[in-house]
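Read the structure below first, then the notes.
A single protein chain has been omitted; all remaining protein chains appear in their positions.
And now, chain A:
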């Protein structure tokens, strides 16, 4: 039992179960627990989750990435303008979108490592630069900031296939979470991530390539954000520079609810996955209750507060046990 309580994700798992049961009771008869209702909140969580997993790893290494929001929009516009306006092949535009996302991550990583400035500020600046650049360039090229997408059927299948109401994004989320879990818990790179976030100076002394760890993680968040941009663009048949802006803070929120310490060095992928699922349940569930939906953000805020408090307590317990 003591061992169980010391796991970082226990808070998120417990909160998920309690919240889910709460909505099961409150929405009885409205179909929230049906296959379609479940697919609904999973669809929502999956797109956020694909970004949240790498963001979680990055935050465990002690850094933030707030530029993910505008990277989602940028990727969707690259695909939209490339395929619809220039008529270029969709695969090459998807590749370009992912490379551009990785490029944003690389730039963030280099800027943070070279200047030593807080990544919170660096990536917040990058967030504005990327959305501003996306809008400016889109307007120069096609005089728009949102555009239709023209993609082939295989691309549609890969990024937007549906089984009943479950999107393929859920499988992508599972894949990203598996890879993230393996990297963090099973590979040597994972222990480098923990070491970097726990105490970068000590980690450097022990021979961990701290800078390289951070840069790689920044690239992974950029690519993941671009990937979600491609998914949204294909799924909604339209690119939009503002897609993803909600993720700027939603991703760190679910990561923290999932038990990752804001200061780094502590957390798990399982926790992040449950934090994201919890977010999906709340964001969707409240609409099935028939209540006034002005309350949804109050719920989220209260939950975030409770989660941060609970996580600190759990961590204190964990450290005492050593």
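Note that contacts are C-beta pairs under 8 Å (C-beta built on N, C-alpha and C of every residue); 3 or more make two chains touch, one makes a residue touch a chain; residues count from 1.
Please note the rule applied: contacts and distances are computed from a predicted model.
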Name per UniProt, for the chain absent here [options: "Lactate utilization protein C", "Sugar ABC transporter substrate-binding protein", "Molybdopterin-dependent oxidoreductase" or "Cytochrome C"]: "Sugar ABC transporter substrate-binding protein"
Residue of A:196, A:250 or A:268 touching the missing chain in the full complex: A:250
Touch criterion as defined above, residue of A:19, A:196, A:232 or A:311 at the omitted chain: A:232
Touching residues (missing chain, whole complex) on chain A: 27, 30-32, 36-37, 40-41, 43-44, 47, 84-85, 128, 131-132, 135, 139, 142-148, 165, 232, 235-238, 240-247, 249-250, 283-290, 292-294, 296-297, 300
